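As you look at this complex, bear in mind that one protein chain is not there, while each of the others sits in place.
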Amino acid sequence: MARSKRPRRLHLALHVALLPLAIIALLGYVGSVLWSIRISFSSSRLFPRTDWVGFTQYERLFETERWIVSLNHLGILALVYILGVLVLGTLMAVFIDQQVRAESWFRTIFLYPYAMSFVVTGLIWQWLFNPGLGLQSAFRQMGWTSFTLDWTVRPDMVLYAIGLAMIWQGSGTTMAILLAALRGVDEEQWKAARLDGVPKPRYYLSIVLPQLSPAYATAFVLLAVALVRTFDVVFVMTSGGPGDASEVPAKFIIDHLFGRNNIGLASAASVVMLSTVFAVLAPLLYWRSRVQARLAAGH
Amino acid sequence: MKLQLQPVVAAVLATVAVLAAPQAYAQKAEVIHWWTSGGEAAAIKEFASAYTKGGGTWIDTPIAGGGGAQARTVMANRTMGGDPPTAAQYNYGRQYEEIIKEGLLNNLDDVAAKGNWDKLLPEKIKNAVKVDGHYYAVPVNLHNENWVWYNKAVLEKAGAKEPTTLDEMFAAMDKIKAAGGGVVPLALGGQGWQEGITFRGVLLATGGLDLYNKTFKDKDTSGPGFRKAVETFKKLKGYVDPGSPGRDWNLATGMVIEGKAGFQMMGDWAKGEFINANKVAGKDFGCFMAGGPKMPYAIGGDVFVFPKSKNKDSEVAQKKLAEMMISPAMQVAFNNKKGSIPIRTDVDTSKMDVCAQAGVQAIKEGRLLSSDNELLSPDAKGAFEDVVSKFWNSDMSVDDALKSMTVALKR
Partner (left out) sequence: MTTTTTAASIAPQDRARPRPRRPWITPARIGVYSFLIVTAAFFLLPLYVMVITSLKTAGEIRQAVLFAWPSSPQFGNWVEAWSSACIALECEGIRGGFWNSVRLVVPATVLSVFLGALNGYALSFWRSKWGDLLFAIMLLGAFVPFQVMIYPLVAWFRLGGFYNTYWAILVVHCVFGMPVLTLLFRNYYVAVPQELFKAARIDGGGFWRIFLQLMLPMATPMLIVATILQVTGIWNDFLFGLIFAGKENQPMTVQLNNLVNTTFGVRRYHIDMAATILTSLVPLAVYFFSGRWFVRGIAAGAVKG
């Protein structure tokens, strides 16, 4: 698209309009990141200090087992949560798309968890998984004596319990995104596929879902943002336990920021976490912007 | 754009009117605390009513969560933001150490001189609220975290003797285990801070005051005493049910109340749960101190600090608050409702129950101990509890635990 020189009046209007964005992006986000980086090189405890201690905080960070463990957990949760939501969301969207009755009821049931904050739903999930209190004890009392669901008290399974609670909360919105995209798929394709004798599942898998890749991309970004911010559910459901078996970076950072009066260490942890996320996502976003530039160029 | 004069004049007149108002209404006191539940609120109501009766206005700012962590977060941010409250609750310890260092708190030397705090307060409590020779916090009560609570009926049924020391408790728990019937010997809420309390209780029981100070004051974990404490601590795991991780402390107390468990190691706030369930001390439930009858009382409990502010009136309000909170009448009224012990020894404690009397005795005999909260930085305390929790919940070896604990203590 050939862009002619804009008259000064419009130039001004554009800049005025982008002012809030600029202020927030620069003062808020860039400023905070720069401030964090600065603090991570100081010995700040509860209040910021302006001394320099080199990489001491980072050294200490990587000597702290709880931090290393939390990074591993974030990786595991990334797989469980993002894959889980994408798969479940796809299934829910596809099945609802089959012209079921009471569609709006199903849709509401799948969407409502997102409306509730984890402060109390996390506690419910903790109770559900507790062997003496929740589903395990209920099923055993009903006669199914070998039923076991004690994930939250087992260090090796607790992350999956948290993942499940997160999938419960997040699948609805992904389903909505995918359902909307499904509704945009041309009806004729199904007729053509039927004539060719393609069974419905094959049809969805090979023909429809690939067309939904922009929707999947959007869902993925939103899920990744939610994942990195994961804090409430862990805090309320397991407090990072048993031991540190369900610790996550965001919780580590918050605990050290104000609970342990150590903003220096917390800032170092934030910088590390941010760098990791950027390292993974920057290439993805760059690729996406290239794709969009190509699309836009087609206008 | 013409400036309208009328509203401006009106505003100026109104401001003048407010400034000229009688001083009584200027003594507003905004108090941050985390006592939101019924029993706790009844206690702070005593303070609020007394202050209001004295002519001031009490503005209540409760902030629950995290055992005070949320309140401290808000306090730190409001101080940074230039809008601090008149008074803020803290626990005894080093949480407010940095705020003092930054010069953000008013000292209470005038009030202390008037109330003769130097003579009035027990030595250890004085040390807890005095920094560099100046008083910065007013102590309002004494809590102890190292109590053990038990259900009398459960013990009787299992044929166990009611213990007064940790060793006797092991014997009793063995009897409960043998009696079976699904009763859990030790009800534990598997959260870091509860595991920490359990550990410190074992520490006191194993080596008393000397071991406690050696560990938290000298940061020295060498020696057989500490090792024995760590091993004994892990021994307790055999008496805890598998559903313990993540459980809230009060659900564990509930287990003891309902007879589903025999013992719980928890602070004296657990008494509130028993009382709420209409259980009577000495009849339905019993209590003893984890370290035995002569155990030193590790100082726990609450203090109030008073941030500096641009507003001169707040200083007057702060002094009134401090005086009121430490007065004999208020100490009795507040602590009766709270279930804790007054920090003054010159008040009437005869109406307190059996468990509280033991604490009063400890003060009288001078068996007070600076707690780990005071001896360790919040960071070190947290790191230490991390290791304790990891050791409890995994198959970490005793040697590894010892190593990690030593590192943590030195934060």
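Going by the order they are written in, the chains are A and B; count residues from 1 in each one.
One rule holds in what follows: contacts are C-beta pairs under 8 Å (C-beta built on N, C-alpha and C of every residue); 3 or more make two chains touch, one makes a residue touch a chain.
This one's a predicted model, so the numbers in the text were calculated from it and none came from an experiment.
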item: Full-complex contact with the absent chain, from A:Leu83, A:Val120 or A:Ala192; value: A:Val120
item: Contact with the hidden chain (one of A:Tyr81, A:Trp168 or A:Tyr204); value: A:Trp168
item: Sole contact to the chain not displayed, among A:Leu86, A:Ile162, A:Ala193 or A:Val228; value: A:Val228
item: Hidden partner interface residues of subunit A, rising order; value: 1, 3, 6, 9-10, 13-14, 17-18, 20-22, 24-33, 35-36, 48, 88, 91-92, 95-96, 98-100, 103-104, 106-117, 119-121, 124-125, 127-128, 132-134, 137-138, 168, 172, 176-177, 179-181, 183-187, 200, 212-215, 217-218, 221-222, 224-225, 228-229, 249-250, 253-254, 257, 263, 266-267, 270, 273-274, 277-278, 281-282, 285, 288-289, 291-292, 295-296, 299
item: Touching residues on subunit B - with respect to the absent chain; value: 30, 33-41, 44-45, 48, 58-68, 70, 73-74, 77-78, 80-83, 248, 250-251, 254-255, 257-258, 267, 269, 272-273, 276-277
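We take it that only the chains that are shown with their structure count from here on.
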item: Centre-of-Cα separation between subunit B and subunit A, whole angstrom; value: 37
item: In the complex, subunit B residues that touch subunit A; value: 66, 69, 72-73, 76, 80, 95, 98-99, 102, 190-192, 241-247, 377-379, 381-383, 386, 389-394, 404, 407
item: Subunit B partner contacts - residues on subunit A that touch it in the complex; value: 45-47, 63-66, 126, 130-133, 150, 152-153, 155, 158, 237-245, 255-262, 265
